[in-house]
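Working notes, structure below.
For this view, one protein chain was removed and the others were kept in their places.
Order of writing sets the labels: A, B and C. Residues in every chain begin at 1.
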């Protein structure tokens, strides 16, 4: 057996899998490094910190970029199918975690792209006890998927409402009250409909305040729509653990996961071949 | 066969229906033109754009109005029952999409009425794969219809609350803190109850702040009401309600979803195969 | 038969009941008068209106007070049990609708108490087709009653959270950033937790902003609690049209409203006396 190949194999297990102690330890260490590199980027954006420690932080950032580059190299090296990894979702994210660090040498603003490393944090679900979380995320996902069309209908309605109300307010309030253009009016309508209410632009005319009241009550009420959609779908998805099989006699379509007989008519769900 | 009539027939299929390739292409083109005309109206409202391109944009707007006018003419021409089309919902909307463009020649503010063209965007659901979206919209609609009365009760309660709280705040805070009249107080109460919170009018006196806290907690809690109503109704609409199966003895045709026996005559709905 | 008594009887039917044409007409007229009197109070609070029409409005208000006084007198006169009416809920509200109008002759601020007349608007549900709305209101009420204890638990938790966070912010931010006392801090915590966010008091220190973020995310998440409670209870209340009767054999406790046999075990719900 080729000892080099053997070493590569062991590296692969450690880096790509989480079943072994070494694998889990590696993943945990990696998460800590990612987190640390994010903290550095965030700290560097604070003015007082930047003025005093700009150089130190830059060195540390380069250090992290180096570490991630080495890690990326190792992943390419030990992966049995390097190209497949390189073009997988995780492979691209791993690459994206390095590039801005190199770009930052030339364009200082590029460093903020480093925040993209946050996507790597998705691996956190691999370190936590994996499966139950992913199963729950699956529930949420399948609920979202099931409600996709309803949500499109909802979002199209919201966009229409917001455009109409934004234009109305632009015509009624006019530039002298901060509604300087229709896009500004639409921005205000979004701020108001979503009940955020910054207060940077507010209606001043009585008619404008009446329309605003309408927008607010609309926004306050229709939040029920996405909530209702999602709740109904989630309840569906959670009930979906059931056995989906039409009873041959009474057509009852969902049963207990390990049912042998229909609980409504008592007939066998699967007739034995006799 | 009259070739003129035949051409009219083909035009009708293309303009009014979406089953043919030409029909779908026509609808998609129309949507793009509507969207473009909306974008022009919105752009024209931005001051910098208006000052530099007012004339160009005006020409483009007239062009769109011309296109819509021609389209409207064609629809009237090729429709088998022109009057019925003219007074249908879509016919009126199509007319409304032209009128403001002509009015804008005389009153410059009329151009904002063009935003009414957004209603034409409803055709978008015809271009997207029609039926599943409409079915979902139907679910939403039937949920809304089922909860109409509950929502009236809710809105009447909200209006009452808002009037009472608005008057209270006007009496407590008074004009010197921005509550210059009862309508202003009601406007503030709506802003607060819906949790928008612009912050243009805020309570200053301790008693006013206590009442505000009450309004806010009320608003925060009763948002549960429309949400609960809509969710319960939507879950109802989505559940394939009752079991549709004729009882073999008494012919009762709808039963509880999991019924094994008829609740009127007590006979088994499904005889066991023995 | 005493003609005076007969007339009193007919007056009673007209004023207190809604089954006859005259009764419905009377109720509708009364609603309009109440609404008009509310509008007068609201209009009178607007400064420009008050300065120009103070006298006219005062006369109109006295007129309305007179009308309501006469109506109250008639109700007392024609009611078979005047005292019982006088101390019923509606009787007290009817009295309260008159008193502030008389007080307003001496104390000008008392006129705002007139807004109490809004409670009389509750009669609106008698004018609209009564029963379906009241049934829906009953659903909402029974959902609220069913969730009362859960809501007390929720409100106690919210009060505790708000007190703790308000004190924390007072200690952290201090008077120089607007948190001048613990009650002010609690007011701010309520404004923030309910996601209203006026912006009249905002955290300035980094630590204060971290705590604020915590309060906001808490408020954003726990809104799920009253919503969930109410939705679950409402779904229960809507299902509650069912027959509540334990099946003597299988103990299934709720059945179709007119079930004679249990749909689970097929046994009669009520054994015949033989």
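One rule holds in what follows: contacts are C-beta pairs under 8 Å (C-beta built on N, C-alpha and C of every residue); 3 or more make two chains touch, one makes a residue touch a chain.
Predicted, not measured: the structure shown is a model, and the values here were computed from it.
S.K.: Out of C:196, C:237 or C:269, which is the one that touches the chain we can't see?
M.R.: Per the contact definition at the top, the residue touching the missing chain is C:196.
S.K.: Touch as defined at the start, partner being the missing chain; which of A:29, A:42, A:92 or A:105 qualifies?
M.R.: Among A:29, A:42, A:92 or A:105, only A:42 touches the chain that is not shown.
S.K.: Can you name the residues of chain A that touch the chain not displayed here?
M.R.: Within chain A, the residues touching the omitted chain are 38, 41-42, 45-47, 109, 112, 115, 118-119, 121, 124-125, 132-133, 136-137, 139-140, 143, 151, 155, 158, 183-184, 186-187, 190-191, 193-200, 219, 223, 226-227, 229-231, 233-235, 238, 255-256, 258-268.
S.K.: Tell me, which residues in chain C touch the chain that this view leaves out?
M.R.: 149-150, 152-154, 156, 160, 163-164, 167, 170-171, 175, 180-183, 185-186, 192, 195-199, 202, 206, 209, 212-213, 216-217, 219-221, 223-225, 227-229, 231-232, 235-236, 249-250, 252, 263-267
S.K.: Which chain B residues touch the hidden chain?
M.R.: 195-199, 227, 231, 256-261
By definition in this document, only the chains that are shown with their structure count from here on.
S.K.: Since chain A and chain B are copies that touch, just let me know if over half of their interface numbering is common to both, same, or not, different.
M.R.: Homomeric contact, different residues on each side for the most part.
S.K.: Measuring centre to centre with C-alpha atoms, which chain is farthest from chain A?
M.R.: C
S.K.: Report, in whole Å, the distance between the mean C-alpha point of chain A and the mean C-alpha point of chain C.
M.R.: Measuring from centre to centre gives 41 Å for this pair.
S.K.: Pull out every residue in chain C that's touching 2 or more other chains.
M.R.: 195-199, 227, 231
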